[in-house]
Structure formats: structure tokens, C-alpha cells
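One protein chain omitted, others in place.
All chains are identified by letter, namely A and B, in their written order; residue positions are counted from 1 within each chain.
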Amino acid sequence: MKKEEIKLKLNVVGKNIIRVDGLSKVTGRAVYPQDIYMDNMLYGKTLRSDKPHANIKVDISEGEKVEGVVKILTAKDVPGHNYHGVLFKDHEVLCETRVRRIGDPIAFIVAETEEAAEEAMDKINVEYEELDGVFDPIEAMKKGAPKVHEDGNIVYHYKIRKGNVEDAFKECDVIAETEYKTHMVEHAFLQPEAGIAYVDDDGMIIVVASTQYPHFDQLEVAEAMGIPTEKVRIINPAVGGAFGGREDITLQIHLAMAAKATGRPVKCTYSREESFVAHCKRHPMVMKCKTGADKNGKLLAMEAEIVGDTGAYASWAINVLRKAGVHITGPYEIPNVKVDSYAVYTNNPFAGAMRGFGATQVPIAHEQQMDILAEKLDMDPMTIRMKNMFKLGSETATGQILEESVPLDRCIQEVEKVMNFTQGKKGGERE
Amino acid sequence: MKEINLTVNGKKHRIKIDENMRLIDLLREKLNLLGTKEGCGEGECGACSIIMDGEVVTSCLVMAFQAESADIITIEGLEKEDGTLHPIQQAFLDEGATQCGFCTPGMILSAKALLDKNPRPTRVEIKEGISGNLCRCTGYNKIVDAIEKAAILLEKGGN
Partner (left out) sequence: MKIKEVIKAKDLNEALLSLDKYRDKSKLIAGGTDIVIDLKHKKVLPEVLIDISDVEELSQIKIEESYVEIGAAVTFTKIEKSKKLDNRLKGLKEASRLVGSPQIRNLGTIGGNICNVSPAADTVPPLLALDSIAVVMSVEGKREVPLQELFLDKGKIDLKENELLHSIKFSKLQKNQALGFSKLGLRKALAISRIATSVCIEIDEDNRCKEIRIGSGALGKYGLREKSTEDFIRDKILDENFIEESARFLKSEIEKRLEGRSSKEFKSEAVMGTFKKAIREAIQLIKA
């Protein structure tokens, strides 16, 4: 079929389509979990660690005396496995003897009102025996650093070896060697986590929560509850933004446990502050880069070490640090590449998925490397990029041949039309 | 408990409120107007924006008892009874100015408060008008487009 013919047959592609949920959203009728109110409903609140690394002893007796409190759940109330996690099961549903970060959940209070739950939260006694923590991923990699989990702090090491960088650097006329650091970033999706759970007439546990992975949630809830997955249903209502921050479990298992334990619907809505504490962050990264080029600006070698701070839990650290490793060369052909990318545990807030998934941090490094090289060569920043960029047929550092659609040159030329980088470099007027 | 009188979306109410209640709690829990969203509880995000006596305010920063005798418009008050959308809602829908939707009701009410006072705002004025409303999906351009379009629709004689 010719392009025009295909176009005629398409109902959606190339057309301006009104979103299916658009009407419910512009009228305010879209239902997010916080908008669900059920008869006979209870409210849940999470007691969280305020220490980054400590052994704990929990005494809930004073909290249980608060009027209106129906149930206080702790680690011993988890019916199945007291763990969850997207790759490694390194989170506890409720921490039993140890907390590894500020914000680790310790108890889940279920009460007739939010006020009663809050009051009970203040009365639960958590005895902390503080442990040495580690807050710098570079320190955490060293021998003798406090261990966040039993198997050591290095979660993952990803390597790329292509050509021979040592020999290639000897051929380079210019070398840029720089260390870059990026910080933690919060998703701040506009709808804070909320959910409601209940047990239906057939004994099925229903969890209504805004989530990115209802099918993963089902598995995690079932494992923690010690029941088959077909006894758990996850309902995903309107999701008020996620950006990766709703990939890990937050309140789903707590709610399921509470509904099962009380036989009543239980609702939980995080405040903005709790939302910040509860879910993952973007991985802060330390990126040491050495990039070399010949006198014509042709890249010959790159060596990079990336250390990603995944905080107290692995979440998607492996995928994120692999992606960072793959993308650290930027969209440039480099014949000799050596990359070592690590994911490291610390007692910081845990890091996971966030928009770009490891590909967002690295341009800060590889693009500044290009600018530094351009400056050393007295070349404008556009020309050095045009000389080295991926095009059709290029081979990436991981050996992938780019076989179709690599229109980066066109993109840069369009940008140049507006920005006049080359003119600017020569001292001309920028738009 | 205290009893207050107020008008919401043209309807008069006499309601018993708890002294500790905020206006957003009154709207959501007493009047079941769930289109008003709570995103931060500190007046930073604007998701709970409503129009009170003609001015856009964050309902998380108003105590319920302060709304005595107030005239309030929430997102539920914009549609006509026959279900016809308000021109601003229609423009948001047509321009794809809604993504996750959590900011949308507040954004639309800020737009309404702006257009009620300034029927043909510039893009800069529109941006100022919605500067108290965060969109984290970052669809700001489409939102500004929608408000521009709504101004035209309103001028042509919407409601």
C-alpha cells in the first residue's frame, strides 16, 4: 500500500482525537481513589520511621487504647511474606526489627476517623537503637561501610567494553575529563497516593488505588497476604500523574491487610508530605567521564564511571543504571568505549523509576563533555556534534546497528536556524 | 458544630459544620462536590481552586466557617443543566488541555476568574492567571491554548 492509501484507512493516526477520559476530567467527574467514600468505612494512617538506620522495637499498646482505633497492624500481622519490591524483594511491608531510611513504614493504624488514627500514631512507642548509616554512594562502595542490606551495598555493576580506550586516548589531541553530579528529584505528581480496600461477598480482596502496574500489585498483595492471585483484584481508577513514582508498592498491601483484618472498607489518603516520603525518587548520579577527540574533532574514546544512589531499596536500580550506562556516550559514534555503571544502596530515600529511567541524568555529562572538547579545539559546539552524531548505519557502544530513522542531523539543523550557535561562536548576534 | 449559610453553584445551603473544617472539606464531604481536589493542602498547587464571591481562591486555605454568606462556584457549577459544557471546558477538551486531570478543575476555575475580568487576555496574562495552578504532566502550552480559544468562544456568545 502507498502512504496515501494507508492514511485514508487510518481512523486515529494523524487525526485530532478527543481523549476518552477528557469529558470526565473537564467536568471534575473523574474518580480518583480519594474521591471514593464507602459506607462503614475506616481510615488508615502509616507510622513511619524518623531515623535513617536503626534497630526498632515497637509497642502499640498505648495506641490501641485510643478511642476509635479498630486495629493497629505491625510486621507480625502480615499473613504471608513480609516483603515486596519490583525486582528484588528488599522492602518490608511493615518493618519488623530494622529501618533503613526515614519514612520506612512501621505500623498501619486503622480507625473510625483520621483524627483517631493520628492520635494513636502519636502514642505508639517506637524504640530506636540507631545504627551507623551511609549517605554517600561512593562511601557506600568502600569496604567496611555500613551495610544497608546483608549482601553488601553494590546492587549492580554494568560494563561496556568496546575497542581499547587506553590505546585510543594516546591518539587523542584533546581530552575532557570531568566529574558530574545530579541530584535527587521528586515526581510530585499532583494526586497524592490514595486507596481504598474491601473484601467482597466472595471473599475477594479488592484494592482500589492509582497505580502504574495493577498486575504487579496483584502479585505483591497476594504474596504478602499469603493467598492466590485470583483472590486479589486491583482496580485502577483515574491516576493523577505518576511519572514512574507509582511503580513501587506504597499503600496497596497495607490496605488489603486492613480490610481483611477488620472486615470493613479501609481508606487511606497520603498528605503531600507523606507522598514525598513514601515513594521513590530519581537516582542521583555521580558521573566521571573522560572523552577524547583528534584535532579534527572526531571522537576516539570515552571512559565513564557512573555511580547511582538507589537509597535504601533497589526498586528499578538495575534497569536505570544499565540505561544510564548505555546512554552515557550520547548520540555519538565512539570507536573505543569503557563504561562501568553501579547501583549502590545507601540510607537515603530510595530511588526508582522517573521519566527517562536513567537516560535523563547522562546528557548533563555527555553534552558538557562535547562543549568542553569543542572549546579546547576552538570549534563551535554544533560542528563537533555534526561530525560525530549517530546516523543511519552507525554502531552504538553496545554494538547495535541503527538501521532506520536517525534524523538527528535534521533536528540539529532546525535548532541551529533559530539559535545560531555557529554565528554565536564567531561573535555574531544570537536571536 | 455550627450552622452556616452559603450559596454553591447557585444553590442555597444551610449546613452544619465542624469548627475545624476547611472549605475544601465542606465542599467534598458535606456537599459531595468531589471535583475540587486536594493536591498539597498548602495553597501551592491550586488543585482545590474555587471561585468565592467572584475571586479565585484555594479552598484548602479557607476555614469552612469563613464561607458564611459566600457565593461559591466549583467545577460542578460550570455545565448547563442540559449537560452543555461551559466554553472553557469545551476548549480544554478540544485542545487536549487535560492529561492526568487532577489539576484540571482548578485550572478551569482560574481561567474562568481571569476571563470574567479580562475577556481577551494576552498569553502572558493567561500565564499569570494560572500561575497559582500547577500541572505536573506539563501540558501548560495546551492549557494556555485552550484558554485563548475559550476567550474566543465566549466572545462569540457562549455562557
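In this text, contacts are C-beta pairs under 8 Å (C-beta built on N, C-alpha and C of every residue); 3 or more make two chains touch, one makes a residue touch a chain.
Predicted, not measured: the structure shown is a model, and the values here were computed from it.
**Q** Which chains here touch the chain that is missing from view?
**A** Hidden chain, whole complex, touched shown chains: B.
**Q** Just one of B:Thr36, B:Ser49 or B:Gln89 touches the chain that is missing; which is it?
**A** B:Ser49
**Q** Specify the residue from the set B:Gln66, B:Thr122 or B:Asn141 that touches the hidden chain.
**A** The one listed residue touching the chain not shown is B:Gln66.
**Q** With the full complex in mind, choose from B:Gly41, B:Pro105 or B:Gly139 the residue touching the hidden chain.
**A** The single option touching the absent chain is B:Gly41.
**Q** Of B:Val8, B:Val57 or B:Ala97, which sits in contact with the chain we cannot see?
**A** Candidates B:Val8, B:Val57 or B:Ala97; residue touching the omitted chain: B:Val57.
**Q** Extract the touching residues of subunit B with respect to the undisplayed chain.
**A** Interface with the chain not displayed, on the subunit B side: 2, 19-20, 22, 41-44, 46, 49, 55-58, 60-63, 65-66, 68, 110, 113-114, 128-129, 131-133.
Simple rule for what comes next: only the chains that are shown with their structure count from here on.
**Q** Give the list of subunit B residues in touch with subunit A in this complex.
**A** Those in contact with subunit A are residues 29, 34-42, 45, 47, 74-76, 78-79, 85, 89-90, 92-94, 96, 98-105, 108, 134-137.
**Q** In the complex, go through subunit A and note every residue touching subunit B.
**A** Listed in rising order, the residues are 16, 18-19, 21-32, 34-35, 37, 187-192, 238-243, 271-272.
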